[in-house]
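With one protein chain withheld, the remaining protein chains of the complex are depicted in position.
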Amino acid sequence: MLDVRDLQVHFPVKMSAIQAVGRALVRQIRRGRTDETPVRPVVHAVDGVSFALGPGEILGLVGESGCGKTTTARAVLRLLAPTSGRILFEGTDLASLSEEAMRGIRPRMQIVFQDPHAALNPAMTIGQAIQDPLLIHREVAAAEAKEATFRVMEEVGLSPPEDLFDKYPADLSGGQKQRAVIARAIILRPSLIVADEPVAMLDMSVRARILELLLDLKARHGLTYLFITHDLATAKFVCDRIAIMYLGRIVETGPAAEIFREPKHPYTKALIAAVPVPEPGRPRAQALPRGEVPDAIRPPRGCRFHPRCPVALPTCGWEGRDFVDYLEDRRLNPETARVDETRIGRPTAWTASGLVVHRAARPDLAKLEEAVRSVLALAPAPLREAVTEIDVSAGEVAVRFREPEPLEPRPVAGRSVECLLY
Amino acid sequence: MTDALLSAKGLRVHYHTRRGPVRAVDAVSFDLLPGESLGIVGETGCGKSTLGKAILGLLPPRTKVEGSLRFRGQELVRLAPAAFRRLRGEELALIFQDPMTRLDPLMTIREHFVETLRAHDRKLSEDAAADRAAKVLRSMGIPETRLEHYPHEFSGGMRQRIMIAMAVVLRPKLLVADEPTTSLDVIVEAQILEILEALRRSYGMSLLLITHNLGVVAEVCDRVGVMYAGKLVEIGPIADVFRRPIHPYTQGLLASTIHMGTTELRSIDGMPPSLLAPPPACRFHPRCTFARDVCRAEEPEKVEFRPGHVAACHFGRDFL
Partner (left out) sequence: MARGHSLLAYAITRLVLAVPMLVVLLTAVFMILRVLPGDPILALWGGRTPPEAVVEDARRELGLDQPPWVQYGSYMTGVFSGRLGTSIGELYRGQSVWAVISDKLPATIELAIGSMIVASLVGIVTGVVAGSRRDTWIDVGIRLYGTIVWVIPIFWLGLIFQLVFGVWLGWLPPHGRWTGTDIPPQVTGLFTVDALLAGDLSRFGKAVAHLVLPCLTLGLVLSGFFTKTVRASMLKTVTADYSEAARARGVPERRVVARHAFRNALVPVVTVLGLQFAILFAGAVLTERTFSIEGIGQLLLNSITSKDMTMIQGVVVVYAAIIVAISLVVDILGAMIDPRIRL
């Protein structure tokens, strides 16, 4: 029903004209001496995502903030233009469709937003908001539209509809507003609903009922859901299949039950282990991934999770800036920081470009090379073993890393995993 | 319990609004021991954040505070502003939900630290202050080179680490954490909780953790208090409250929480009441499936049903 192939969505980084011109100038002046910051930086929000969704299925796109799950959803609905890839919805490729042609498709696919307070126009009554899609997409008489609206309101538990029809969003609770948003989404009887964190903004005691409503509507109308969430517990309960996203890629996808029972990708494992469980006395997650999700402007080479991965291999995509990061880490310890200061230089003295990292113009290159070797000897094994050569020439010491092994989703135990371990 | 670090007795906080007083905290009593971590859970608008602000003396002007709030024997209600200011940061510290907006965007991290340290010790030199900042930042995994950076150059998790570092740089006796991980992702959340735990262990600091996330409380806290509509309806050791809850609201809250083991969805009927005009007697009675006449007529007493496990329900015995 929905088949997304190699979807890419890239955004230019927002900056003022002065900043854009200024950075371009600075780049011209210091050519060859800077890092590999691109001229026109681009956020790789979604970078080659493929998934399929069958009728009546609930697929969860799960991941942390900035992983690209919401961008994927918006691209599927063509609320933003994909950079490349195909979005086949009921046989039509939406990726290249004109806005005009999309209008005919839109009644078939609707969205439920995260924030019900923001999703409803405060100047429109609940009834007006719910019947609005009907008036836009179908030529129906006012009385007929109102009748249909009443029916949907009843269906989503906004009753009595006669009383609530003329109420404004401000008079409703968060849960009721979300019901109104759901009513608006289903009034055109779509086949696909994109639910973007539909319960994240609601209180615990209300969440369950909204989820129940969504499941109930699905059963009754044979709806298909693309369910976006950062909450693994909700995903586990609601979804048939899930796709775990990290930095614009799907790292693992398969039946929800399977993945939660035995996650395969190291990131999925970490994610599931980190979820706090309301069970006192349960041992805390051990060995959390270090640091945070890197910048999507320059995603790491190879597997995007490799710098944080507890079980990374030398072939996972180690590159020049991983060495700089390692030097940064060593500065957290006053002891190693002092040693490095004189022997290796500050991390900023090193310039990473692609697979190489180098430091130029030191009188005693041999000593620097020696220091680099001794520091690397103490580095984590995968980083250390990924070094192919330490090159001393042309007045600089350069550390070279090996090319990463190509990465692609592979079938593992009933699901698809993008990891070199398998 | 005379050796409590913080002791609230009948604490009331009433906000002044155009539509009348909002009873955000109503007759709340509890003790917090040195080195202990107490969780306060409840839904939006139950008054849990107000409680945190009351402890730090950060309520807006014209807010009525009554009852008693003693910190190391000193009464905080009606404490002179100048004395309260000195306590803040030095003995009492607060970290907030949204680290993205809590740092001044126009100041470097170094300036933040220097300002904080010198607010409590005017004779401290700027360099000495920066040294202390570097040390505590390092212990949170942030290299000191980043002292000169501005807040917008850090990620959310980093900013929360910086907020925590600033909160504990003077070794306060009590850290109030108001939803410290709510806006963070689970992995970063786990990292931050680990830092809070480590701080508590190494400094012997007490922690008052305010959150709606029962999972977080279960991982971090020794005891937990449950707030509903301005009232502390139940408080007790974490294992008792989670495994054998007494108050029907606590039962409902635990049952409706969706967690990794959830197999069926449950919820509490109705909506939390407005604090402008809360229901009389037991505030939970309109939503309580066990409510009887007495619940609508009389406010339930707080009863210690088990050692240290107190709840305010007329029929608490039935749920033992």
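The letters A and B name the chains in turn, as written, and every chain counts its residues from 1.
We adopt the following convention: a contact is a pair of C-beta atoms (placed from the backbone, for glycine too) under 8 Å apart; a residue touches a chain by one contact, two chains touch by 3 or more.
Because the structure is predicted, anything quoted here is derived from the model rather than measured.
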Neighbours of the unshown chain, displayed set only, are A, B
Touching the hidden chain, out of B:D3, B:D104 or B:E126, is B:D104
Of the candidates B:R86, B:R201 or B:R296, the residue in contact with the absent chain is B:R86
Even though one chain is not shown, chain A touches it at residues 16-19, 21-23, 25-26
Touching the unshown chain, chain B contributes residues 56, 58, 81, 85-90, 93-94, 96, 98, 101-107, 115-116, 119-120, 148-150, 152, 163, 166-167
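In the analysis below, only the chains that are shown with their structure count from here on.
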Distance between the CA centroids of chain A and chain B (whole Å) is 31
Touching chain A in the complex, chain B uses residues 43-44, 138, 141-145, 155-158, 185-191, 193-194, 212-219, 238-239, 242-243, 252-254, 256-262, 265-268, 271-272
Listed in rising order, chain A residues that touch chain B in their complex are 64-65, 173, 175, 203-209, 211-212, 230-234, 236-237, 260, 270-272, 274-282, 284-285, 288-289, 292-293, 328, 331-332, 334, 346-348
